[in-house]
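Complex shown without one protein chain; remaining protein chains in place.
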Amino acid sequence: MPPSGKVKVGIIGSQFEADIHAAGFQLMPEEAEVVAVASPTPGNAESLAKRYGIPRVFLNYRDMLKEPDIEMVTITAPNSLHAQMTIDIAIAGKHVVCEKPLCMTLAEADEMIDTCKRKGVLLAYAEELFFTPKYVKAKQMADQGAFGKVYLVKQSEKHFGPHSPWFWDMEKAGGGALMDLGCHGIAFAYWFLGRPAIKSIYAHLATNVHAAKTKGDDEALCIIEFENGATGLIENSWARRGGMSDRSEIFGEGGVTYADLHMGNALPTYSEYGFGYAVEKAPSTQGWSYPVFEEHWNYGIPQEMRHFARCVRGKETLQSTGEDGRVVMQALYAAYASAGLGQKVQMPYKPTTNRPVDEWLNRKGK
Amino acid sequence: MPPSGKVKVGIIGSQFEADIHAAGFQLMPEEAEVVAVASPTPGNAESLAKRYGIPRVFLNYRDMLKEPDIEMVTITAPNSLHAQMTIDIAIAGKHVVCEKPLCMTLAEADEMIDTCKRKGVLLAYAEELFFTPKYVKAKQMADQGAFGKVYLVKQSEKHFGPHSPWFWDMEKAGGGALMDLGCHGIAFAYWFLGRPAIKSIYAHLATNVHAAKTKGDDEALCIIEFENGATGLIENSWARRGGMSDRSEIFGEGGVTYADLHMGNALPTYSEYGFGYAVEKAPSTQGWSYPVFEEHWNYGIPQEMRHFARCVRGKETLQSTGEDGRVVMQALYAAYASAGLGQKVQMPYKPTTNRPVDEWLNRKGK
Amino acid sequence: MPPSGKVKVGIIGSQFEADIHAAGFQLMPEEAEVVAVASPTPGNAESLAKRYGIPRVFLNYRDMLKEPDIEMVTITAPNSLHAQMTIDIAIAGKHVVCEKPLCMTLAEADEMIDTCKRKGVLLAYAEELFFTPKYVKAKQMADQGAFGKVYLVKQSEKHFGPHSPWFWDMEKAGGGALMDLGCHGIAFAYWFLGRPAIKSIYAHLATNVHAAKTKGDDEALCIIEFENGATGLIENSWARRGGMSDRSEIFGEGGVTYADLHMGNALPTYSEYGFGYAVEKAPSTQGWSYPVFEEHWNYGIPQEMRHFARCVRGKETLQSTGEDGRVVMQALYAAYASAGLGQKVQMPYKPTTNRPVDEWLNRKGK
Partner (left out) sequence: MPPSGKVKVGIIGSQFEADIHAAGFQLMPEEAEVVAVASPTPGNAESLAKRYGIPRVFLNYRDMLKEPDIEMVTITAPNSLHAQMTIDIAIAGKHVVCEKPLCMTLAEADEMIDTCKRKGVLLAYAEELFFTPKYVKAKQMADQGAFGKVYLVKQSEKHFGPHSPWFWDMEKAGGGALMDLGCHGIAFAYWFLGRPAIKSIYAHLATNVHAAKTKGDDEALCIIEFENGATGLIENSWARRGGMSDRSEIFGEGGVTYADLHMGNALPTYSEYGFGYAVEKAPSTQGWSYPVFEEHWNYGIPQEMRHFARCVRGKETLQSTGEDGRVVMQALYAAYASAGLGQKVQMPYKPTTNRPVDEWLNRKGK
């Protein structure tokens, strides 16, 4: 008899992103519940478990995978661990939700996809922009013909640098702002346009501000040509002051729309004394700020997690797949190569390194 | 044994507001499910039931009240029917969710409150602004001290006129824009400031645009003095072109915040061809428009309905009560009287008519 | 032979507002030049003269009035001095530009108007909102029928308190935020609607934040009924944090427009280090701020001064007169009386005190 009721979920990780997953499931509890969390640093998993009332805690995620009732496991660990964890989860017969970017190499991606397919589990790629309400509205309008043929999709995510130290380390992250944030933009443009093949990519990268901290790029501009003739312009930064910024703009021959998740949704606020929280990565709550509300909801996290749970129960068809993550991964390799070569790179690009960023770093200064 | 599981809900009504209730419950299904709808016009209830998969349909709400499993009934009928329906529901032993404004007279309000108390059922007053995410954020900041002492709360709801014909009929509605929309603003300021007593009210009313359709006010400005020294400025209109507008502004000695639910959340959009839907009461989707997203969520409807269901289960304490609705009702009487008298009216005001609007109409032109 | 060439101008005063006049003339130098400045505090006039290259400096404005070539004198002194100065200037045969509000009493206003008429000089009332480019655009659209019949004009000016100490002193200022800032809003609504008679006024006043500094109002809401059926809603504050705010909103049966001179024109800016200047009365240039550009131009100061000079040369007809200033003055008296009485005051109101604010203070707490 197939399982019914709420999907039981385990989370690997205990930091920023794990917290977001737990909060997302909590906000829409109809379809799933988090029953376990695993994190290797003593105390960390306990802390998350306490905040969200998660009953079971593990130091080793492999122990968590032994729990027979857990049906779906989400991965919020550093990028370099995604492939191994996905494969372990799949072999344990559980569905996988893997945070972005999917992994480090195309070979890893292929193995992840194959293993999940073989084991009959879902490989859900956690691209929340596919579920972000404001962006979904933009896509609905486009799909209703509001803009005629869309010729340019712009997506930009910028802030002053990531929340966890491992992002700066290219061994663990595999790339800088382009990999961390550009994976969103690439996926967004691809999805928005209906998944046309990517024809070519050009990227401009720089380490403008954080060279003391990282060899990775902290600034990235990326131009994508799609087979359907449309263009994507993806802008990312780890060097933008003033808090998080996530914006999309859609241009078609028949119209245009602007979707700004932060300044375009916020309560412009002046506070002499400060207050609890304004927005992700905001530097201060004193003076003027742009506090947002229902941040997780407006990013689409609970909607995304609910969707994945419903897919597990067969109520919906997976909208963000390992294959999507692989497309993004290959585009990231091409983009880093392009930045190193100073020229547009044709797709499909065959990577020459084991980390996207090395396509750029190895050619830099030559 | 007390009931458990999802709260079973019946809806009275089948039009605009009933649809919103059904959509609200659907969006957050964890705590409640709509199992019945009652509407006297043949076919209407069926239509709503079909859209939302509601199993049971009634022409007479009293028949619906005989269903033993229904625990909570929401009222979306014209204002003049609220009191009788509430009393009937309470006598049937079911919890009541009554749309705004609460009723027509203070005597009705008292009887509604008393009957519900006597029968041991909740009388929930459906003021969604207490649950509107952007406004809740404003209140959180205020409660965290962001603005120091708040001295002015502004709230404004404006559009070009209501969706159902009964609103224009003062027999059924009891008042115009002030009653329909100002009830939100009065409740909002009262709630935002922590429910201080209302000391006095001044209102300016006019029928500027829709005099051919209604004797009621289509424009209302209302100044409220609270016991704690703060002021409320409530602006409402049935004559504002361009679609729905709902805004609040908070001023304290230590800061200020601006919360605009529509233009301040929207995707500014130009469409040559139009598209499905922009926003409540929008005149067109061609040319420039301000489409919003997740409209019900951003008004707070699902959060509100979920809260009421959780109150039925004893998981939360009712945040929007019949008593709140009575405070608003008394303030509405005072406001209409003030507009008729041309002076500030001290509270508590003892009504002299059986419909709020008559306090103004009876004195007008004298 | 009548004078030709540039109109030679003298300025009385040397502080904030005098600086604005000098800057305004400098920005549009075609029609006028400032040749003298008079200020009683030793050094002050010199300082202004140096900044703007003004050749002549006086301690006593009466000495300045003896200069035969000066044709127009602008008054930026405290309100209580406006009448005497205007009369002195007129008797000296020179045209007068008097800052707002016009004076302290209606008797003063009448004497100012009469004297100027008798001496054949212009009495220009320096209401810059009649020249503010963004507001002029709003009026042009209205006059072109964009909004059909306009039924509501909103105007609001707010900041955290005036730049010169005399404003707090009711002896010198004659009123608080309503008098200082509301005079703009009242004039604006009157002008925007085509100068219909004012039928009634209601005002709500409070001293919320600055009671230690002033007996005057630091918060004012004012509702004006015009003979043509339209309403004005004027909001003013000396207690609004975050820098200057000046906004107007126009509502007609056929449309609406929003004109915000500050946040609606600014360059939203985040600066870690700060910079020279953001906007009038801004608290800081670090963190987020809303710097504006060409501030004087966007308030309409140079356009206003140019207009007055052209009126002196007979090239244009005076658009902002002593009579306008008198209408505002009478409305201010009525508004203060209304706040004291707690009721709408019918116009024309006959003042009972010698300073507008006393109409309120004398009745307060009774």
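The chains carry the letters A, B and C, assigned in the order they are written, with residues numbered from 1 in each.
Heads up, the rule we're going with is that a residue touches a chain if its C-beta (ideal position, glycine included) is under 8 Å from a C-beta of that chain, and two chains touch if they have at least 3 such contacts.
The structure presented is a predicted model; accordingly, all values stated were derived computationally and were not measured.
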{"item": "Touching the absent chain when the full complex is considered, from C:Gly216, C:Pro291, C:Gly322 or C:Pro351", "value": "C:Pro291"}
{"item": "Identified contact with the non-displayed chain, of B:Leu27, B:Leu81, B:Val136 or B:Met263", "value": "B:Met263"}
{"item": "Residue, one of B:Pro68, B:Pro165 or B:Gly287, that touches the chain absent here", "value": "B:Gly287"}
{"item": "For chain A, residues in touch with the removed chain", "value": "149, 151-152, 200, 202, 204, 206, 208-209, 219, 221, 223, 225, 229, 231, 233, 235, 237, 239-242, 251-256, 341-344"}
{"item": "Where the unshown chain meets chain C, residue by residue", "value": "28-30, 133-134, 136-138, 140-141, 144-148, 254-259, 264-276, 285, 291-294, 297"}
{"item": "Interface with the unshown chain - residue positions in chain B", "value": "241-242, 263, 268, 270, 272, 283-284, 286-290"}
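The criterion applied here is as follows: only the chains that are shown with their structure count from here on.
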{"item": "Identity of the most central chain, Cα criterion", "value": "B"}
{"item": "Centroid spacing, where centroids are CA-atom means, of chain A and chain C in whole angstrom", "value": "54"}
{"item": "Multi-partner residues of chain C (at least 2 other chains)", "value": "241-242"}
